[in-house]
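See below for the structure under consideration.
With one protein chain withheld, the remaining protein chains of the complex are depicted in position.
Each chain gets a letter, A, B and C, in the order it is written, and its residues are counted from 1.
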Amino acid sequence: MDVLVQLLINGLVAGSIYGIVAVGYSMVYSILRFVNFAHGYVAMIGMYLAYTFSVRMGMNFFLSAVSAILLSCLLGWSVERAAYRPLRRSFYLAPLITSIGVSFLLEAIALLVWGADIRSYDIPVREGLEVLGARITMVQIWIIAALLLSLMVLMWLLNRTILGVAIRATADDQDMARMLGVDADSIIVVVFLLGSAMAAVAGILLGLETNLQPTMGLVVTVKAFAAVILGGLGNIYGGLIGGLLIGFAENLGIWFIPAVWKDAIAYAILLVILLVKPSGLFGQRRESEVKL
Amino acid sequence: MIYHLVTLIGIYGMLAVGLNLVVGYTGLFSLGHAAFFGLGAYTSALLSLAGAPVFTGMLAGGIIGALGGWLVGYSTVNLRGDYFCLGTLAFGEITRAVFTNWIGLTRGPMGLPGIPRPSLFGVPIKSVEQYMVLALIFLALSLAFAERLVKSPFGRMLRSIREDDVAAASLGKNVGRTKIVAVMAGSFMAGVAGGLYAHYITYIDPMGFTLNQSIFILVLVVFGGLGNNYGSIMGAVILVVVREGLRFLGLPSSVSAALQQAIYSVLLIGLMLVRPRGLLGEVKYMTRGDSSRSLEGGGE
Amino acid sequence: MALLELENVDAFYGRVQALHGVSMKVEEGEIVALLGSNGAGKSTTLKTISGLLRPQRGSVTLGGKSIGGLPAHAVARLGVGHVPEGRRIFKSLTVLENLKMGAYPCSPAQRASAFKENLDYVFDLFPRLKERRNQRGGTLSGGEQQMLAIGRALMMNPRILLLDEPSMGLAPLLVDQILDCIVELNQKKGLTILLVEQNANQALRIASRGYILQVGSIVLEGTAHELRSDENVRKTYLGEE
Partner (left out) sequence: MLKVTGLTKEFGGLRAVDDLSLEVKEGTIVGLIGPNGSGKSTVFNLISGFYRCDAGRIEFSGKDITGLPPHVIARMGLVRTFQQTRVFPEMTVFENLVVAPQDNVGEGFIDSLLFPRAVKEDQKKKGEEALALLRFADLYEKRDELAKNLPYGEQKRLELMRAVMTRPKIMLLDEPTAGVARPQVEKMREYILKLKDQGITFLIIEHHMKFVMGLSEWVYVLDHGQLIAQGTPSEVQKNPKVIEAYLGTGRMAAAV
């Protein structure tokens, strides 16, 4: 029983982290219709920036996290400007290939700056709470709180502000939004800033929950991608639910299968979904998807 | 050293030519080519370690690779492009997990040492020079195979599907099956290349078949020009030389690996911004059925 | 001076020329009908006005100010409300959010002051929308979507409303209702309207003047009465010799 609860908690934490990245992912996808492979790598850079500020420079952890998030926004924005915007009218594979290039570059930078060794934020593990026989550490409680907070901020922004409504409207129908006075280019910038911020938050939380490794970029990208597909491409909140499901599935999977297969479980789920319900759990089947 | 370099170029050239069939000619964006490479390498290595002749192992590697291609193709080929990309990526990660965790079979991260070198007509191929010749023969065969394929009506059909699969279906082309066949052909070549690699290095471990490897192969194809087999080989020549060349700088291995990666990525991004269709671009096929062009002064 | 004026406008879709020297005017407070069969270039004309398509030659002016070639969002902010073909409701947004988006072109100050008033007006005009204000746009029926599309465009206090085939795909009873509503907007609010219709009689019933497009050129123009009695109109539509 207590193991199960523990796994559920771990699943919740991991799942919400994936979910938060996935939301940023689907925002970018729904507006630009391209898969920004580099998204998870921005999370990884954010994770390391917080490390530099807090461990190397001895700043307060909270301040480090905030500065890391801000810098990641800057990174996301400059990548959009330098690498994606010039390609908007290029042939359809070009942005995807470029984003793979950007991912690769970010990982190389991380390797050069921080090295391949596993690092951690060196936050002492303090005694946590006992819930139904399982233990939640203080860090995990902080993670869950931070996740809830950032989700609330995001939802408030998307649902309650005119900017958020404009983002969702642009995702729905870009030309119509333009006819209503929305400058699509600035919306794209906002989406990149927002998405990068969410990615950095997720990256830092993931660093707290596990460790810091340059390969995290790929892990985050792939799982968020899977979460987005699971939730249905183009549905912003679908990614959140997809992320949670993947988090639970890979952690509960450990119940049946040795832990080393954890990552493979996520990918296997993905392949099965593609086979069975390719439009995702919450996506609508498009009429043009008749088998050729 | 130069022999070693050429051998590697042979192997990567084969991988790139195979992937070009999928990405360049059929328009399916694959992020899992290293998986088929790995399947071939492990199949061939395990079979030969169990006593099978090396070339049988390589053939089996190709077949297993093609089966993997069928699996991915079958589940994703009828979906939108991004899904194929994702499906191949997932497949790649699953195969890597299998290589790493099925310790009873693959010895996991410890890898498989002592893979035998092949022998041809009783003559063992021991030296690097000999192996280089073997690799070049394989590369030439793959190139001939791929060129014949893309220049045949089959290749023309592949390109028509890449251009507009709905229109191709409306003309009676079996789009789904054709795509799967193309993916299988590409992964067959990757599987054989895997065998070639395993018996050359004589040691394989899961680290050789990661997503980064898939991306490296993809970069070779994109770099030379999608839909151009010679471009793929040129990509392999340049980038393998760059990659191996960096080893001579005497940097610590951790730095040189990262530097290498940084160089590719900058090359790739720069290329996309300047020449999104790759260095050579696509070959324009002028498959005319007549010689009347000269008679009437031609169309251009 | 006319509120909206097109002079010798040429427009292209890629390499296909869709408009050939189109000239037309809409005076303040008028309803003008733009008619023609499918593919004649009616929607293209509207797209060229609202900035989705850039005119290759010729000028488009709104109240004397040139708007040809401005990006769509800038044209919207100058007060051009476009209700496009197929309505293009934001499907994943609620009815209320769709209406909020309608007010987007206004400056923040204007938005704050006029929003409530405009919303009440739209809800008065289409009580159905008020009932459904928290439903997602995609779940509305065709008629409701049309109401929402018009309501959305009204939220910005447009200087001119471009309506693209508001009757398309609607049952006759609903068509009458929508047309009555357009008349009311024109008479009570003094709103200027450019109405694109395939349904010539419907449109000419409520318009004061009309233009007829054929293959990208204006072939006929006149008052609604003149056009109604013109034999050519019938021929254009039914291909009679």
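Throughout what follows, contacts are C-beta pairs under 8 Å (C-beta built on N, C-alpha and C of every residue); 3 or more make two chains touch, one makes a residue touch a chain.
The model shown is predicted, which means the values in this text are computed figures rather than measured ones.
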Omitted-chain contact residue, chosen from C:101, C:119 or C:200: C:200
Identified contact with the non-displayed chain, of B:13, B:155, B:194 or B:208: B:155
Touch criterion as defined above, residue of B:112, B:181, B:196 or B:271 at the omitted chain: B:181
Which of B:29, B:99, B:131 or B:145 contacts the chain that the document leaves out: B:145
Hidden partner interface residues of subunit C, rising order: 13-16, 37-39, 138, 142, 165, 168-169, 172, 175-176, 198-205, 215, 228-229, 233-234, 237-241
Contacts of subunit B with the absent chain, listed as residue ranges: 145, 148-149, 152-157, 159-160, 163-164, 166-175, 181, 185, 282, 284-290, 292-293, 298-300
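Definition applied: only the chains that are shown with their structure count from here on.
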Chain at the geometric heart of the assembly (C-alpha centres): A
Chain whose Cα centroid lies at the greatest distance from that of subunit C: B
Where subunit A and subunit B are represented by their mean Cα positions, the distance between them in whole Å: 31
Whole-Å gap separating subunit A and subunit C, where each centre is the average of the chain's CA atoms: 41
Centre-to-centre distance between subunit C and subunit B (centres being mean Cα positions), rounded to whole Å: 54
Shared-contact residues (touching 2 or more other chains) in subunit A: none
Multi-chain contact sites of subunit B, meaning residues that touch two or more partners: none
Contacting residues of subunit B [partner subunit A, same complex]: 29, 75-76, 78-83, 85-87, 89-91, 93-94, 97-98, 100-101, 165-166, 168-169, 175-176, 211-212, 215, 218, 222, 226, 254-255, 257-262, 264-266, 268-269, 272-273, 276-277
Interface residues, subunit A side, partner subunit C - complex: 162, 165-166, 168-169, 171-173, 175-184, 235
Sites on subunit C touched by subunit A in the complex: 50-52, 71-73, 75-77, 82, 84, 88, 90-93, 97-98, 100-102, 104-105, 111, 152, 156
